[in-house]
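Note that one protein chain of the assembly has been removed; the remaining protein chains are unaltered in position.
And now, chain A:
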Amino acid sequence: MMKSKIECRKIKKGIVSLLFLGVFVVAMALALQSCNQKAKAAVKDKPISDLSIYNLPSKWTNQNGQSIEMKDLKGKVLVMVMIYTSCKAACPRLVADMRNIEQRLPENIKDDVQLVLVSIAPEVDTPKRLKTFAVENKMDSNQWFFLRSTEENTREFAAVLAVNYKKIAPLEFSHSNIISVFNADGELVYQQEGLGVNSDPTIAKITEEAQKLN
């Protein structure tokens, strides 16, 4: 009896320590697994950062009538400007600045860059009109997006870009001349302010951000 009791205890101890060991192993395995999963997730589907424009829920329509959200552009370096197509003063020069930037980008990064023109006059700049404008200005390849949304979403987007604008006559707006560069995570990394300024730093920044992707 005594012997068997002692053995019983031993066995019990053994079982308990085995259990502990088992729990420990399982826990370790789980921890490792979750680490692995996290690492994979970080590469595949990195969470949207606090400062990213992908946090904006607004919906937009492009020049081809397709509906998009900002986060659909995730993974590309974005070069953005706000314009309106009936503008006769600064916008043609801003548009020229954008085209100039595009032309001077190194060939090997062009696929990683999206150039986006956002309309501040959504009621007149219909997708059809934006398309015509794109074709007229030879900006109709896949690299170019012309976007419009509601007045409210446009006002909010301008707020994010620190672009000011005001309607000063029926087809005339006063607006800031700012070209903004966003990295692939949607974070603002550079702004070129003014008209006809030297675009070298802008191009350098775009190139730097795009090369991080390769």
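As a working rule, contacts are C-beta pairs under 8 Å (C-beta built on N, C-alpha and C of every residue); 3 or more make two chains touch, one makes a residue touch a chain; residues count from 1.
We take it that contacts and distances are computed from a predicted model.
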{"item": "Protein name as given in UniProt for the chain not displayed, \"Heme exporter protein D\", \"Formylglycine-generating enzyme family protein\", \"Tripartite tricarboxylate transporter TctB family protein\" or \"Putative multiple sugar transport system ATP-binding protein\"", "value": "\"Formylglycine-generating enzyme family protein\""}
{"item": "Contact partner of the left-out chain, one of A:I53, A:V113, A:L147 or A:V181", "value": "A:I53"}
{"item": "Contact with the hidden chain (one of A:I68, A:I109 or A:V160)", "value": "A:V160"}
{"item": "Residue in contact with the excluded chain [from A:N64, A:S141 or A:S174]", "value": "A:S174"}
{"item": "Residues belonging to chain A that touch the chain removed from view", "value": "50-53, 55, 87, 89-91, 155-156, 158-160, 162-169, 172-177, 193-195"}
